[in-house]
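The complex appears here without one of its protein chains, the remainder shown in place.
On to subunit A.
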Amino acid sequence: MHLTEEEKKVALEQTGNILESYSRERGNLIPILQQVQEKLGYVPLVAMEEVARHLGMPPVDVYSVATFYNQFRLIPPGKHQIKVCMGTACHMKGGNIILDCWKRRLSIDVNQVTPDREFSLERVACVGCCTMAPVTVIDEEVHGRVTPTRVDGLLFSFGVKIPKGQQKEGEAIGRE
């Protein structure tokens, strides 16, 4: 995904601010990356380079940590982050069907962002809400017992209109 110069500048600035409060110990690497992600919503390459400089380690080592852990996102998330739970209970109650639904409605795949950057889609291993399976988390809010029609309803609550009857495979959804 292409970042604008403005985005890169903001990323560098914020990363610098975060680094000020951390000593140069490698043990701080994950907390720093978590802070960066909390501030920016993702961990851009420029930030990783900056962190590497601060901790005195090769940038590739920072990259290897950021890509090892599932939590870190390397591209900006959508305005609304949709996370579909793929735990055992959710899976047995149709979690993959729900994930397919989101993919179909948003016309994106997992770990992608809609072109207008409104929604991003992720799968999570288990959010520990197994009794409410299948679960989708939207912007920290947990929605339990999701069905395909509920997916449409949730999207509707964000002002997304599903064009009934005309939507073809791969066609982007329309927004009001």
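Heads up, the rule we're going with is that a residue touches a chain if its C-beta (ideal position, glycine included) is under 8 Å from a C-beta of that chain, and two chains touch if they have at least 3 such contacts; residues count from 1.
Definition applied: contacts and distances are computed from a predicted model.
Think of the chain that is not pictured: of "NADH-quinone oxidoreductase subunit F", "L-lactate dehydrogenase complex protein LldF", "Raffinose/stachyose/melibiose transport system permease protein" or "Putative transketolase N-terminal part", UniProt labels it "NADH-quinone oxidoreductase subunit F". Touch with the chain that is not drawn comes from one residue among A:8, A:39 or A:91, which is A:91.
Hidden from this view is one chain, which touches subunit A at 25-31, 33-34, 55, 64-65, 68-72, 86-94, 97, 100-101, 104-105, 124-133, 135, 140, 142-144, 147-149, 151-152, 164-165.
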